[in-house]
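Every protein chain except one is present and positioned as in the full complex.
Order of writing sets the labels: A, B and C. Residues in every chain begin at 1.
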Amino acid sequence: MSSMWGTTLKISLFGESHGPAIGVVMDGLPSGCPIDLEQAAVYCRRRAPGRTPWSTARQEDDLAEVLSGLYRGRTSGTPLTAIIRNRDTRSADYEALQQRPRPGHADLTARRRYGGFQDPRGSGHFSGRLTAPLTFAGAVCSQILARYNIRTAAHICQSGAVKDQLFDPLSCDPAQLDALAGRDFPVLDAASGTRMADAVLDAAASGDSLGGAIEGAVFGLQAGLGDPMFDNLESQLASLLFGIPAVKGVSFGAGFQAAGMRGSEFNDRPVMNKNEITFLGNNSGGVIGGISTGQPILFQVAVRPPASIGREQQTIDLVSGENAVLAVRGRHDPCIVPRAVPVVEAAAAIFALDVLLGARRWSHD
Amino acid sequence: MSSMWGTTLKISLFGESHGPAIGVVMDGLPSGCPIDLEQAAVYCRRRAPGRTPWSTARQEDDLAEVLSGLYRGRTSGTPLTAIIRNRDTRSADYEALQQRPRPGHADLTARRRYGGFQDPRGSGHFSGRLTAPLTFAGAVCSQILARYNIRTAAHICQSGAVKDQLFDPLSCDPAQLDALAGRDFPVLDAASGTRMADAVLDAAASGDSLGGAIEGAVFGLQAGLGDPMFDNLESQLASLLFGIPAVKGVSFGAGFQAAGMRGSEFNDRPVMNKNEITFLGNNSGGVIGGISTGQPILFQVAVRPPASIGREQQTIDLVSGENAVLAVRGRHDPCIVPRAVPVVEAAAAIFALDVLLGARRWSHD
Amino acid sequence: MSSMWGTTLKISLFGESHGPAIGVVMDGLPSGCPIDLEQAAVYCRRRAPGRTPWSTARQEDDLAEVLSGLYRGRTSGTPLTAIIRNRDTRSADYEALQQRPRPGHADLTARRRYGGFQDPRGSGHFSGRLTAPLTFAGAVCSQILARYNIRTAAHICQSGAVKDQLFDPLSCDPAQLDALAGRDFPVLDAASGTRMADAVLDAAASGDSLGGAIEGAVFGLQAGLGDPMFDNLESQLASLLFGIPAVKGVSFGAGFQAAGMRGSEFNDRPVMNKNEITFLGNNSGGVIGGISTGQPILFQVAVRPPASIGREQQTIDLVSGENAVLAVRGRHDPCIVPRAVPVVEAAAAIFALDVLLGARRWSHD
Partner (left out) sequence: MSSMWGTTLKISLFGESHGPAIGVVMDGLPSGCPIDLEQAAVYCRRRAPGRTPWSTARQEDDLAEVLSGLYRGRTSGTPLTAIIRNRDTRSADYEALQQRPRPGHADLTARRRYGGFQDPRGSGHFSGRLTAPLTFAGAVCSQILARYNIRTAAHICQSGAVKDQLFDPLSCDPAQLDALAGRDFPVLDAASGTRMADAVLDAAASGDSLGGAIEGAVFGLQAGLGDPMFDNLESQLASLLFGIPAVKGVSFGAGFQAAGMRGSEFNDRPVMNKNEITFLGNNSGGVIGGISTGQPILFQVAVRPPASIGREQQTIDLVSGENAVLAVRGRHDPCIVPRAVPVVEAAAAIFALDVLLGARRWSHD
């Protein structure tokens, strides 16, 4: 589906980093839901560049203009489209990269895919900037989900060698999530956050970049949603998360730790609690057999370090056909993990609303 | 898409573990490709149960009957359908589990999803047995891919605490892959394999089960296939892999290791080699910006330990509404990782053929 | 989607006319619905060949074997698959047609599409025989729809120059529909039916074939289902109907008559009737703006005369590269319209259930 995703709620992303605008079409939203655009702007600002030392210096307010699908402040039920104009573009920075592609970057694969006709300015459609409309879409979905007491959240759980604590696997702490959303460097444990930020600045100081990992969660999704095989919740969420540039891994619950566990240790035991079924543990990450258990959906996302670094690297020169060296100029994030946190949160919201809207009305008689 | 997957090549899986038959429809195959059903049967036998001490004792030959889509030994171009009859079924084993659901198993989520109308015998459509037609589909795809010098492979890279070596990230060793396909416990390093098998038998001896991880690869896929956003290769392969029961994580290249790496370390540097571009390293796992680099596509899959264990576990009794205990009887795998290896290999083949067939004819003029 | 159709309920047809079996996978059925297979067999028998003078002499009972998706007589919620074995096949009849393609038939286009590797026996996947599993799928859907008081029906409205009366556009007459389903030559007006049958036999007697038209209806579908643009009800039903071999036209309500009408004549005026909205007339065929009005959905389908005729026709010889003549031997229907009636009815049922199941749960708050 190229730059489209979704089953019941479909989103279609478009735009290039230095083109006139980037944007998103959201097709399949329910009608009648109030959308607060101010609140959506606050949500998106967490992702916007130029605000912190670990972000690119590019200045963009990322303010979305809604072109359709809202009427008198509510969703009309027909496609909601929003665009974000690109303002602070310095395309000259990218001329040289056409000749000497950045190691680890899509410069070379894009060239193969599009025969050299792709827009290279600011990495074009490959830019992390495409996550701005994705985040806006997530902001809209979050407001609708809130009406069903569903909430998504994310935080940095690893940056370099430093790790953060994880979400409580059994319950949702709204105060913790509110605090999290307010932090420039979104971690649960402030002390870890300071060390993480130092690691990023350290890498930046040596002209380098740093990877990281993000933990995300969907709180409040009812049990019984999803399907056993390819329409399982893990496939659906993973397919969306891998669409975020730089994501190299996605896991649920115990994830790769499960490889070292025994069944007696991994299995989340159900218990009766005043006629309600709860579980002791959440190694399954809220999904068993592709279907929601009613526990928080917990997942982790591995994020590679940004490819564009100031340090000199070996590459090739496509004009001379020789090996060459490259030190990337221009404005780049030394670590995209902090800005990727609201993107992951937004992706989880889009996923959750798609699942909720697609829930089969007639599961039995 | 429920139990359907794919864009150009679409597969539709069906069946229940103890129903009359399981099977697969493959829609979108090219016409004129010779398919050797004997060879496909050999491929599928690697997954079949009842052959090793670490497999369930259920005896199934898993022989596929082709109902359509083959004519005079070649694909006709119209949907290829194969069914596998279920023979060695002992459904009585599953009666009790309806009342006392297995911890960690889909018994409870299936009940929520289908209102109790699902077929519970042998876990019905949730059974790992559904991977038999998936493997058959992979066998068919592999034979077609072979004509384009594309090959997929997989091996156990972790079982309990023991790890295997990994594939050479830069090239394909056909002799190594041939040897791998012949092993009951498919590992690259035989010594590790012995220790892994011991760990499995050890768990089994104490009525327990064990998790593991699998490394998979697609060798020979040309550069330039895939798309930058949601139709990226990682999303596509991950969505298929998460459809395999028990998979809890999927990563590409350096995967979650990338979280601790710097850009200067992660970036795979291109080099000119007799007018061909190659790379020093493959941390990207053969995919950058969602598009193939031409290097091997390398991925890892985390597999949870089987939920059904003989050891007594705490659970609930849905009739009495009280907490209860359960020791699962019946025939179960203490570790599904060995049998999951050909499934992962098959999934990679289905993915690769879908990508190959979907390659845009008109990428530029 | 090749031989797959549907959004919420997806069907995947497979098989060749003279292959081992034809069949259908139905993915997305609700769970818990009782399915009476005897009743489904009665439904399918209306389409089965060999029963009347205007049908091919091929003898097939068209009895479906259900392989999955039914448990204790109810839908389990996972894919329902049924196969029908091909029994009375005389493939030798088709050898010559590979050399001298039938005018008006898919012999030539299939050859272009599949490079000559398609199964030509009995026209392979192009055979009208593929409508047998489609009809079975419709029979299953009809039984589920009946629980929601939704019913589909069809009758021959034209055969050669003779026309039948049309359905009452404003209401459903169950007795009329029951009688219709019992007729070998399904028309509303028996006198017209006799003349139509005579016209068919007349054509047959001169080694020729005859076209016709079918009127179909969906009764009982609630108002407010569908979408304004491409997911409109007319697009969805038409895309399914054009999948039935030999269909060359689809229209709704006044259809092509609308081209000659004025708005004051065409517009269906709403009236208040004891606080319920009804309409005076149904020129819109129950769909306005792509969305159901609550009135019967009425449509017509044009069916071309069968291409295979005994009369000598001009064609080409692909071996000699010369013009040639052909008189088709083998067993063929002189008019497929009578047997296409239950197929159209079945297609309407599949469509209606897909629409019903896909109805957005959250159309507003």
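Basically, contacts are C-beta pairs under 8 Å (C-beta built on N, C-alpha and C of every residue); 3 or more make two chains touch, one makes a residue touch a chain.
The shown structure was predicted, so the numbers you read here are calculated from the model rather than taken from an experiment.
The residue from C:51, C:74, C:113 or C:331 that touches the chain not shown here is C:113. Here one chain is not drawn; of C:104, C:220 or C:330, the residue touching it is C:104.
Although one chain is not drawn, the whole complex shows that of A:32, A:50 or A:281 it is A:32 that touches it.
Considering the complete assembly, subunit C touches the hidden chain via residues 1-5, 7, 13, 101-106, 108-110, 112-117, 125-126, 130, 158-161, 203, 208-213, 223-232, 234-236, 238-240, 242-243, 245, 247-272, 275, 277, 280, 283-285, 288-294, 300, 302-309, 311, 313-316, 321-323, 363-364. On the side of subunit A, the interface with the absent chain consists of residues 1-4, 10, 12-16, 19-23, 25, 27-28, 31-32, 65-69, 71, 74-81, 83, 113-119, 124-125, using the contact rule stated above.
The rule we apply is simple: only the chains that are shown with their structure count from here on.
Once the centre of each chain is set as its mean CA position, subunit A and subunit B turn out to be 26 Å apart. Taking each chain's centre as the mean of its C-alpha atoms, subunit A lies 45 Å from subunit C. The mean-CA centres of subunit B and subunit C are about 38 angstrom from one another, to the nearest whole unit.
In subunit A, the positions touching at least two other chains are 228, 363-364.
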